[in-house]
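Quick one: the structure is below, questions incoming.
Left out: one protein chain. Kept in place: all the others.
For reference, chains read A and B in written order, and residue numbers begin at 1 within each chain.
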Amino acid sequence: MKRFIALCAVGLLTLSVSDAVADEDAELVMDGQKFVTKLKAPEGSPFDEIISGWRFRNAETQALQTDDFENPAMIFAQYGEDLWEEVDGAAGKSCADCHGDASESMKGLRAVMPKWHEGKKTLMTLEDHINWSREEHMKAKPWKWESQEMLAMTAYISLQSRGMPVAVKTDGPAAEWHAKGKELYYQRVGQLDIACAHCHENNFGNMIRADHLSQGQMNGFPTYRLKWQGMGSIHRRFSGCMKNIRATPYKRGSDEFTALELYLASRGNGLSVEAPSLRN
Amino acid sequence: MEMTRRDLFALAAGLAAVGLINVPADASTDELQAAIEKFAGGTPKTGGVEITAPEIAENGNTVPIEVDAPGAASILVLAAGNPRPGVATFHFSKMSAESRGATRIRLAKTQEVVAVAKMADGSTTMARREIKVTIGGCGG
Partner (left out) sequence: MSKIKPRVKVPRKAKAGEAVTIKTLISHSMESGQRKDKKTGDLIPRKIINKFVAFYNGETVFSADLEPAVAANPYIQFSVKLSEPGTMRFEWTDDDGSTYDVEKKIKVA
(Lines give C-alpha, C1' and ligand atoms only; values in the text may rest on other atoms or scores of the structure.)
Protein backbone atom coordinates (compact mmCIF):
# COMPACT_ATOMS: atom_id res chain seq x y z
CA MET A 1 0.00 0.00 0.00
CA LYS A 2 2.89 2.36 0.79
CA ARG A 3 4.39 1.67 -2.61
CA PHE A 4 1.05 2.42 -4.20
CA ILE A 5 0.85 5.77 -2.48
CA ALA A 6 4.39 6.49 -3.57
CA LEU A 7 3.43 5.75 -7.15
CA CYS A 8 0.56 8.17 -6.90
CA ALA A 9 2.88 10.81 -5.54
CA VAL A 10 5.22 10.33 -8.45
CA GLY A 11 2.18 11.01 -10.60
CA LEU A 12 2.18 7.77 -12.51
CA LEU A 13 -1.41 7.31 -11.45
CA THR A 14 -3.60 10.28 -10.80
CA LEU A 15 -6.62 9.44 -8.75
CA SER A 16 -9.21 11.97 -7.80
CA VAL A 17 -12.81 11.92 -6.77
CA SER A 18 -14.88 12.20 -9.91
CA ASP A 19 -17.20 15.10 -10.42
CA ALA A 20 -20.33 13.65 -11.93
CA VAL A 21 -19.07 12.83 -15.42
CA ALA A 22 -21.32 9.81 -15.33
CA ASP A 23 -24.97 9.83 -14.56
CA GLU A 24 -24.48 7.46 -11.66
CA ASP A 25 -28.09 7.63 -10.55
CA ALA A 26 -29.52 6.79 -13.93
CA GLU A 27 -31.69 3.72 -14.27
CA LEU A 28 -31.28 1.43 -17.25
CA VAL A 29 -34.65 0.77 -18.82
CA MET A 30 -35.08 -0.68 -22.29
CA ASP A 31 -38.48 -1.11 -23.91
CA GLY A 32 -40.07 -0.91 -20.49
CA GLN A 33 -37.76 -3.59 -19.07
CA LYS A 34 -35.86 -2.50 -15.96
CA PHE A 35 -32.29 -3.70 -15.60
CA VAL A 36 -30.62 -4.22 -12.24
CA THR A 37 -27.51 -2.07 -12.41
CA LYS A 38 -27.08 -1.51 -8.68
CA LEU A 39 -27.69 -4.01 -5.95
CA LYS A 40 -26.87 -4.68 -2.33
CA ALA A 41 -23.74 -6.83 -2.51
CA PRO A 42 -24.00 -10.58 -1.88
CA GLU A 43 -22.80 -12.09 1.41
CA GLY A 44 -19.03 -12.00 1.77
CA SER A 45 -18.53 -9.35 -0.89
CA PRO A 46 -15.91 -6.65 -0.28
CA PHE A 47 -18.43 -4.13 -1.66
CA ASP A 48 -21.49 -2.67 0.03
CA GLU A 49 -23.17 -2.37 -3.33
CA ILE A 50 -22.38 -3.99 -6.64
CA ILE A 51 -22.68 -1.66 -9.60
CA SER A 52 -22.76 -2.32 -13.33
CA GLY A 53 -20.16 -0.65 -15.54
CA TRP A 54 -23.03 1.10 -17.31
CA ARG A 55 -23.40 3.47 -14.36
CA PHE A 56 -19.86 4.75 -14.68
CA ARG A 57 -20.24 5.99 -18.22
CA ASN A 58 -21.40 9.47 -19.24
CA ALA A 59 -24.97 10.22 -20.27
CA GLU A 60 -24.33 10.01 -24.03
CA THR A 61 -22.62 6.62 -23.77
CA GLN A 62 -25.37 5.31 -21.50
CA ALA A 63 -28.02 6.45 -23.97
CA LEU A 64 -26.36 4.64 -26.88
CA GLN A 65 -26.90 1.31 -25.17
CA THR A 66 -30.61 1.82 -24.62
CA ASP A 67 -31.54 1.76 -28.29
CA ASP A 68 -31.01 -1.54 -30.07
CA PHE A 69 -30.68 0.20 -33.39
CA GLU A 70 -28.22 2.83 -32.26
CA ASN A 71 -26.09 0.45 -30.20
CA PRO A 72 -23.27 -0.66 -32.56
CA ALA A 73 -22.88 -3.85 -30.52
CA MET A 74 -26.14 -5.03 -32.02
CA ILE A 75 -24.61 -5.21 -35.50
CA PHE A 76 -22.45 -7.97 -34.09
CA ALA A 77 -25.39 -9.72 -32.49
CA GLN A 78 -27.12 -9.63 -35.86
CA TYR A 79 -24.08 -11.14 -37.54
CA GLY A 80 -24.19 -13.82 -34.85
CA GLU A 81 -27.81 -14.49 -35.70
CA ASP A 82 -26.83 -15.00 -39.35
CA LEU A 83 -23.98 -17.31 -38.35
CA TRP A 84 -26.36 -19.32 -36.17
CA GLU A 85 -28.19 -20.39 -39.32
CA GLU A 86 -25.09 -20.97 -41.41
CA VAL A 87 -23.90 -24.49 -42.13
CA ASP A 88 -20.22 -24.93 -41.32
CA GLY A 89 -17.89 -27.91 -41.02
CA ALA A 90 -17.69 -31.45 -42.33
CA ALA A 91 -20.84 -32.58 -40.54
CA GLY A 92 -22.89 -30.20 -42.70
CA LYS A 93 -24.72 -28.68 -39.75
CA SER A 94 -25.50 -25.21 -38.50
CA CYS A 95 -25.95 -24.24 -34.83
CA ALA A 96 -29.68 -24.07 -35.53
CA ASP A 97 -29.82 -27.69 -36.68
CA CYS A 98 -29.18 -28.94 -33.15
CA HIS A 99 -30.04 -25.95 -30.99
CA GLY A 100 -33.10 -24.74 -32.87
CA ASP A 101 -34.38 -21.36 -31.75
CA ALA A 102 -31.60 -19.62 -29.85
CA SER A 103 -34.05 -17.54 -27.82
CA GLU A 104 -35.13 -20.81 -26.21
CA SER A 105 -32.07 -23.04 -26.23
CA MET A 106 -29.57 -20.35 -25.28
CA LYS A 107 -31.76 -18.54 -22.77
CA GLY A 108 -29.95 -18.09 -19.47
CA LEU A 109 -26.66 -19.54 -20.70
CA ARG A 110 -24.61 -16.36 -20.62
CA ALA A 111 -25.85 -15.68 -17.09
CA VAL A 112 -24.09 -18.77 -15.74
CA MET A 113 -20.83 -18.55 -17.64
CA PRO A 114 -18.09 -19.64 -17.13
CA LYS A 115 -19.21 -23.05 -15.97
CA TRP A 116 -18.05 -26.57 -15.33
CA HIS A 117 -18.19 -28.88 -18.34
CA GLU A 118 -18.90 -32.49 -17.33
CA GLY A 119 -17.57 -33.92 -20.58
CA LYS A 120 -14.27 -32.08 -20.67
CA LYS A 121 -13.93 -32.08 -16.86
CA THR A 122 -12.84 -28.47 -16.76
CA LEU A 123 -14.25 -24.96 -16.34
CA MET A 124 -15.20 -23.46 -19.68
CA THR A 125 -16.10 -19.98 -20.89
CA LEU A 126 -18.77 -19.25 -23.48
CA GLU A 127 -16.07 -19.12 -26.17
CA ASP A 128 -14.82 -22.55 -25.06
CA HIS A 129 -18.34 -23.97 -25.24
CA ILE A 130 -18.87 -22.58 -28.73
CA ASN A 131 -15.62 -24.01 -30.03
CA TRP A 132 -16.22 -27.35 -28.32
CA SER A 133 -19.57 -27.64 -30.11
CA ARG A 134 -18.02 -26.56 -33.40
CA GLU A 135 -15.29 -29.17 -33.24
CA GLU A 136 -17.24 -31.98 -31.61
CA HIS A 137 -20.61 -31.70 -33.35
CA MET A 138 -20.11 -29.61 -36.48
CA LYS A 139 -16.64 -30.97 -37.27
CA ALA A 140 -15.78 -27.36 -38.00
CA LYS A 141 -12.61 -25.39 -37.28
CA PRO A 142 -12.60 -23.57 -33.95
CA TRP A 143 -12.94 -19.82 -34.16
CA LYS A 144 -10.12 -17.62 -32.87
CA TRP A 145 -11.02 -16.06 -29.54
CA GLU A 146 -11.13 -12.49 -30.81
CA SER A 147 -12.35 -13.20 -34.36
CA GLN A 148 -15.37 -11.30 -35.70
CA GLU A 149 -17.27 -14.58 -35.83
CA MET A 150 -16.60 -15.53 -32.22
CA LEU A 151 -17.46 -12.02 -31.02
CA ALA A 152 -20.64 -12.05 -33.07
CA MET A 153 -21.70 -15.45 -31.75
CA THR A 154 -20.96 -14.60 -28.10
CA ALA A 155 -22.89 -11.35 -28.61
CA TYR A 156 -25.87 -13.21 -30.07
CA ILE A 157 -25.90 -15.92 -27.40
CA SER A 158 -25.41 -13.37 -24.62
CA LEU A 159 -28.36 -11.40 -25.96
CA GLN A 160 -30.58 -14.37 -25.12
CA SER A 161 -29.79 -13.83 -21.43
CA ARG A 162 -30.20 -10.07 -21.51
CA GLY A 163 -32.06 -8.81 -18.48
CA MET A 164 -31.54 -12.02 -16.50
CA PRO A 165 -29.49 -11.96 -13.28
CA VAL A 166 -25.88 -13.13 -13.38
CA ALA A 167 -25.86 -16.44 -11.47
CA VAL A 168 -22.55 -18.27 -11.71
CA LYS A 169 -21.92 -21.35 -9.58
CA THR A 170 -18.86 -21.27 -7.39
CA ASP A 171 -19.34 -24.53 -5.52
CA GLY A 172 -18.53 -28.12 -6.42
CA PRO A 173 -15.84 -28.47 -9.07
CA ALA A 174 -15.94 -24.71 -9.69
CA ALA A 175 -14.75 -23.94 -6.15
CA GLU A 176 -11.11 -24.58 -6.98
CA TRP A 177 -11.29 -22.21 -9.97
CA HIS A 178 -13.07 -19.59 -7.88
CA ALA A 179 -10.29 -19.72 -5.29
CA LYS A 180 -7.64 -19.43 -7.98
CA GLY A 181 -9.45 -16.50 -9.56
CA LYS A 182 -9.64 -14.74 -6.22
CA GLU A 183 -5.94 -15.25 -5.69
CA LEU A 184 -5.17 -13.76 -9.11
CA TYR A 185 -7.47 -10.79 -8.43
CA TYR A 186 -5.49 -9.76 -5.38
CA GLN A 187 -2.07 -10.58 -6.76
CA ARG A 188 0.26 -7.69 -7.52
CA VAL A 189 1.76 -7.93 -10.99
CA GLY A 190 3.80 -5.96 -13.44
CA GLN A 191 6.17 -3.05 -13.28
CA LEU A 192 3.54 -0.95 -11.58
CA ASP A 193 3.18 -3.76 -9.07
CA ILE A 194 -0.54 -3.45 -8.52
CA ALA A 195 -3.45 -5.88 -8.48
CA CYS A 196 -6.94 -5.65 -9.99
CA ALA A 197 -8.19 -4.77 -6.51
CA HIS A 198 -6.16 -1.59 -6.23
CA CYS A 199 -8.14 0.11 -8.96
CA HIS A 200 -11.42 -1.74 -9.19
CA GLU A 201 -12.07 -2.51 -5.55
CA ASN A 202 -10.32 0.28 -3.68
CA ASN A 203 -10.88 3.06 -6.19
CA PHE A 204 -14.00 2.42 -8.24
CA GLY A 205 -15.85 5.67 -8.82
CA ASN A 206 -12.63 7.65 -8.84
CA MET A 207 -10.91 8.96 -11.93
CA ILE A 208 -7.71 7.40 -13.15
CA ARG A 209 -6.52 10.20 -15.38
CA ALA A 210 -9.43 10.64 -17.77
CA ASP A 211 -11.02 7.25 -17.14
CA HIS A 212 -13.85 6.76 -14.67
CA LEU A 213 -13.03 3.54 -12.82
CA SER A 214 -15.73 0.90 -12.63
CA GLN A 215 -15.97 -2.13 -10.35
CA GLY A 216 -14.83 -4.34 -13.22
CA GLN A 217 -18.03 -6.35 -13.47
CA MET A 218 -18.64 -8.97 -16.16
CA ASN A 219 -22.36 -8.48 -16.83
CA GLY A 220 -21.86 -6.32 -19.92
CA PHE A 221 -19.55 -8.62 -21.85
CA PRO A 222 -19.03 -9.08 -24.72
CA THR A 223 -19.03 -5.35 -25.16
CA TYR A 224 -18.61 -2.75 -27.88
CA ARG A 225 -16.00 -0.31 -26.65
CA LEU A 226 -15.85 3.15 -28.18
CA LYS A 227 -12.11 2.96 -27.59
CA TRP A 228 -11.80 -0.20 -29.68
CA GLN A 229 -14.37 0.98 -32.21
CA GLY A 230 -15.44 -2.61 -32.08
CA MET A 231 -16.45 -5.57 -30.04
CA GLY A 232 -14.18 -7.28 -27.55
CA SER A 233 -14.10 -10.26 -25.22
CA ILE A 234 -13.57 -10.43 -21.46
CA HIS A 235 -10.10 -11.83 -21.93
CA ARG A 236 -9.16 -8.99 -24.23
CA ARG A 237 -10.09 -6.58 -21.49
CA PHE A 238 -8.09 -8.51 -18.90
CA SER A 239 -5.15 -8.55 -21.27
CA GLY A 240 -5.34 -4.80 -21.81
CA CYS A 241 -5.48 -4.11 -18.10
CA MET A 242 -2.40 -6.24 -17.48
CA LYS A 243 -0.52 -4.46 -20.27
CA ASN A 244 -1.46 -1.11 -18.71
CA ILE A 245 0.32 -2.12 -15.49
CA ARG A 246 3.23 -3.38 -17.53
CA ALA A 247 2.65 -7.02 -16.78
CA THR A 248 2.89 -9.84 -19.30
CA PRO A 249 -0.75 -10.80 -19.80
CA TYR A 250 -2.00 -14.37 -19.61
CA LYS A 251 -3.35 -15.75 -22.87
CA ARG A 252 -6.96 -15.59 -23.95
CA GLY A 253 -8.59 -18.86 -22.94
CA SER A 254 -5.91 -19.61 -20.36
CA ASP A 255 -6.78 -21.26 -17.06
CA GLU A 256 -5.77 -18.05 -15.30
CA PHE A 257 -8.15 -15.82 -17.24
CA THR A 258 -10.90 -18.41 -17.01
CA ALA A 259 -10.53 -18.60 -13.24
CA LEU A 260 -10.41 -14.81 -12.99
CA GLU A 261 -13.53 -14.55 -15.14
CA LEU A 262 -15.39 -16.89 -12.79
CA TYR A 263 -14.30 -15.01 -9.69
CA LEU A 264 -15.26 -11.66 -11.19
CA ALA A 265 -18.59 -12.93 -12.48
CA SER A 266 -19.41 -14.21 -8.98
CA ARG A 267 -18.78 -10.77 -7.53
CA GLY A 268 -21.55 -9.53 -9.79
CA ASN A 269 -24.15 -12.21 -9.10
CA GLY A 270 -27.52 -10.50 -9.19
CA LEU A 271 -26.72 -7.75 -11.67
CA SER A 272 -28.63 -8.00 -14.93
CA VAL A 273 -26.86 -9.32 -17.99
CA GLU A 274 -26.57 -6.32 -20.32
CA ALA A 275 -24.65 -7.98 -23.13
CA PRO A 276 -23.99 -7.02 -25.80
CA SER A 277 -23.35 -3.73 -24.07
CA LEU A 278 -21.73 -0.42 -24.96
CA ARG A 279 -18.84 0.94 -22.96
CA ASN A 280 -16.22 3.65 -23.35
CA MET B 1 23.62 21.54 -18.29
CA GLU B 2 22.87 24.16 -20.84
CA MET B 3 20.49 23.08 -23.55
CA THR B 4 20.72 24.69 -26.91
CA ARG B 5 17.60 24.91 -29.04
CA ARG B 6 19.11 22.26 -31.27
CA ASP B 7 19.47 19.95 -28.28
CA LEU B 8 15.89 20.55 -27.27
CA PHE B 9 14.54 19.76 -30.72
CA ALA B 10 16.69 16.67 -30.96
CA LEU B 11 15.41 15.52 -27.58
CA ALA B 12 11.80 16.14 -28.53
CA ALA B 13 12.23 14.31 -31.81
CA GLY B 14 13.86 11.43 -30.01
CA LEU B 15 11.14 11.23 -27.42
CA ALA B 16 8.46 11.44 -30.09
CA ALA B 17 10.17 8.70 -32.05
CA VAL B 18 9.96 6.33 -29.11
CA GLY B 19 6.41 7.43 -28.48
CA LEU B 20 7.11 8.94 -25.11
CA ILE B 21 5.67 12.28 -25.98
CA ASN B 22 2.83 12.88 -28.33
CA VAL B 23 3.46 15.44 -31.02
CA PRO B 24 0.00 15.80 -32.51
CA ALA B 25 -0.23 16.85 -36.11
CA ASP B 26 -2.94 19.51 -36.31
CA ALA B 27 -4.93 20.65 -39.24
CA SER B 28 -3.24 23.99 -39.72
CA THR B 29 -5.51 27.00 -39.43
CA ASP B 30 -4.72 27.55 -43.13
CA GLU B 31 -6.12 24.13 -44.06
CA LEU B 32 -9.23 24.81 -42.00
CA GLN B 33 -9.68 28.24 -43.56
CA ALA B 34 -9.16 26.81 -47.04
CA ALA B 35 -11.83 24.16 -46.41
CA ILE B 36 -14.29 26.79 -45.20
CA GLU B 37 -13.57 29.10 -48.14
CA LYS B 38 -13.79 26.31 -50.69
CA PHE B 39 -17.29 25.46 -49.45
CA ALA B 40 -18.52 28.97 -48.66
CA GLY B 41 -16.77 30.97 -51.35
CA GLY B 42 -15.96 33.58 -48.71
CA THR B 43 -16.20 34.10 -44.97
CA PRO B 44 -19.49 32.93 -43.48
CA LYS B 45 -21.36 35.01 -40.90
CA THR B 46 -21.73 33.58 -37.41
CA GLY B 47 -25.06 32.04 -36.53
CA GLY B 48 -27.83 30.18 -38.34
CA VAL B 49 -26.50 26.71 -37.55
CA GLU B 50 -26.61 24.78 -34.31
CA ILE B 51 -24.17 22.06 -33.28
CA THR B 52 -25.39 19.54 -30.71
CA ALA B 53 -22.57 17.55 -29.12
CA PRO B 54 -21.45 16.43 -25.68
CA GLU B 55 -19.43 18.92 -23.65
CA ILE B 56 -17.01 16.15 -22.79
CA ALA B 57 -16.73 13.22 -25.16
CA GLU B 58 -16.15 9.98 -23.31
CA ASN B 59 -13.90 8.74 -26.07
CA GLY B 60 -12.52 10.61 -29.06
CA ASN B 61 -13.09 7.60 -31.30
CA THR B 62 -16.86 7.98 -31.33
CA VAL B 63 -18.38 11.37 -30.62
CA PRO B 64 -22.08 11.82 -31.46
CA ILE B 65 -22.88 15.14 -33.13
CA GLU B 66 -25.87 16.71 -34.79
CA VAL B 67 -26.01 19.83 -36.98
CA ASP B 68 -29.13 21.83 -37.71
CA ALA B 69 -29.48 24.86 -39.99
CA PRO B 70 -33.08 25.80 -40.81
CA GLY B 71 -33.50 26.23 -44.54
CA ALA B 72 -29.98 25.14 -45.50
CA ALA B 73 -29.24 23.23 -48.68
CA SER B 74 -26.11 21.69 -47.21
CA ILE B 75 -23.95 21.71 -44.08
CA LEU B 76 -20.20 21.15 -43.95
CA VAL B 77 -18.71 19.75 -40.75
CA LEU B 78 -15.04 20.33 -39.93
CA ALA B 79 -12.78 19.42 -37.01
CA ALA B 80 -10.29 22.20 -36.29
CA GLY B 81 -7.85 20.05 -34.32
CA ASN B 82 -7.76 16.83 -36.35
CA PRO B 83 -4.85 16.03 -38.69
CA ARG B 84 -7.18 16.89 -41.59
CA PRO B 85 -10.16 19.21 -41.04
CA GLY B 86 -12.78 17.46 -43.21
CA VAL B 87 -15.44 15.39 -41.47
CA ALA B 88 -18.65 15.25 -43.50
CA THR B 89 -21.01 17.24 -45.70
CA PHE B 90 -24.77 16.75 -45.50
CA HIS B 91 -26.93 17.61 -48.52
CA PHE B 92 -30.67 18.19 -48.08
CA SER B 93 -33.54 18.28 -50.56
CA LYS B 94 -37.14 19.49 -50.92
CA MET B 95 -38.17 16.25 -49.22
CA SER B 96 -36.04 16.92 -46.14
CA ALA B 97 -38.27 17.65 -43.15
CA GLU B 98 -35.44 19.69 -41.62
CA SER B 99 -31.93 20.64 -42.66
CA ARG B 100 -30.55 18.47 -39.92
CA GLY B 101 -28.18 15.54 -39.88
CA ALA B 102 -26.54 13.46 -37.17
CA THR B 103 -23.55 11.15 -37.15
CA ARG B 104 -20.65 9.99 -34.96
CA ILE B 105 -17.19 11.40 -35.53
CA ARG B 106 -13.57 10.90 -34.54
CA LEU B 107 -11.82 13.71 -32.71
CA ALA B 108 -8.10 13.43 -32.12
CA LYS B 109 -8.11 15.75 -29.10
CA THR B 110 -10.04 18.56 -27.45
CA GLN B 111 -10.93 20.96 -30.26
CA GLU B 112 -13.57 23.03 -31.96
CA VAL B 113 -16.03 21.44 -34.34
CA VAL B 114 -17.04 23.88 -37.07
CA ALA B 115 -20.32 23.72 -39.03
CA VAL B 116 -20.86 25.82 -42.15
CA ALA B 117 -24.39 26.00 -43.58
CA LYS B 118 -25.06 26.97 -47.17
CA MET B 119 -28.49 28.24 -48.28
CA ALA B 120 -30.02 27.71 -51.71
CA ASP B 121 -28.98 31.24 -52.68
CA GLY B 122 -25.33 30.48 -51.88
CA SER B 123 -25.15 32.54 -48.69
CA THR B 124 -23.42 30.86 -45.76
CA THR B 125 -23.38 30.95 -41.98
CA MET B 126 -21.12 29.24 -39.49
CA ALA B 127 -20.95 28.03 -35.89
CA ARG B 128 -18.11 26.66 -33.75
CA ARG B 129 -18.29 24.54 -30.68
CA GLU B 130 -15.56 23.20 -28.42
CA ILE B 131 -15.70 19.57 -27.43
CA LYS B 132 -13.43 18.28 -24.69
CA VAL B 133 -12.05 14.92 -25.68
CA THR B 134 -10.56 12.19 -23.57
CA ILE B 135 -8.36 9.75 -25.43
CA GLY B 136 -6.97 6.45 -24.32
CA GLY B 137 -8.36 5.09 -21.12
CA CYS B 138 -7.62 1.77 -19.55
CA GLY B 139 -7.88 -1.75 -20.73
CA GLY B 140 -5.97 -2.18 -23.97
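Here is the rule we use: contacts are C-beta pairs under 8 Å (C-beta built on N, C-alpha and C of every residue); 3 or more make two chains touch, one makes a residue touch a chain.
Computed from a predicted structure; not experimentally measured.
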Which residue of B:Leu32, B:Ala69, B:Val87 or B:Val114 touches the chain not shown here: B:Val87
Absent-chain interface as seen on subunit A, which is shown: 69-70, 72, 75-76, 78-79, 82, 148, 229-230
Where the unshown chain meets subunit B, residue by residue: 61-64, 66, 79, 82-84, 86-93, 95-98, 100-107
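One rule holds in what follows: only the chains that are shown with their structure count from here on.
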Geometric centre distance via CA averages, subunit B-subunit A, whole Å: 34
Interface residues, subunit A side, partner subunit B - complex: 21, 57-61, 64, 199, 208-211, 213, 225-227, 229, 236-237, 239-241, 243-244, 280
Touch list for subunit B against partner subunit A, complex: 54, 56-59, 61-62, 64, 134-140
